[in-house]
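Excluded from the complex is one protein chain; the other protein chains are retained at their positions.
The block that comes next holds chain A.
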Amino acid sequence: MPDIRYLLLAAAVSAAITWALRAVPFTVLAPLRSSKTVQYLSTRMPAGVMVILLAYCLRDLPLPHSGAIPPLVALAVTIGLHLWRRNTLLSLIGGTTVNVALASTLFAH
């Protein structure tokens, strides 16, 4: 097990970098807020950003191996449930349960 000092330092280093990446751009970008181009970007970015983060989560999908089946089925269940009921908690628990059930039983390795 890693020692305590190392774990604390690892957390501190990660926190400093993450916060800097979240805070510093505001001071740099503040003057650009009124620009038409930035306004164009800011209305369209949220949807694209979420699509990219979803693709990132699926980056290691072991296609065409059968191990890819549980997450793909679970993904379809998550989106299907969400389009149907629009209930975030229901979609999340439904999709995750399907993945855990399939990955731990039929597709366990």
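The rule is short, and it goes like this: a residue touches a chain if its C-beta (ideal position, glycine included) is under 8 Å from a C-beta of that chain, and two chains touch if they have at least 3 such contacts; residues count from 1.
The rule is short, and it goes like this: contacts and distances are computed from a predicted model.
Visitor: Out of "AzlC family ABC transporter permease", "Aspartate carbamoyltransferase", "Autoinducer 2 import ATP-binding protein LsrA" or "MxaA protein, putative", flag the one the UniProt entry gives for the chain missing from this complex.
Guide: For the chain missing from the view, the UniProt record says "AzlC family ABC transporter permease".
Visitor: Since one chain has been left out of the picture, which residues of chain A touch it in the full complex?
Guide: 1-2, 6-15, 17-19, 21-23, 25-26, 28-29, 32-33, 37-38, 40-59, 70-71, 74-75, 78-79, 82-83, 87-89, 91-93, 95-96, 99-100, 102-104, 108
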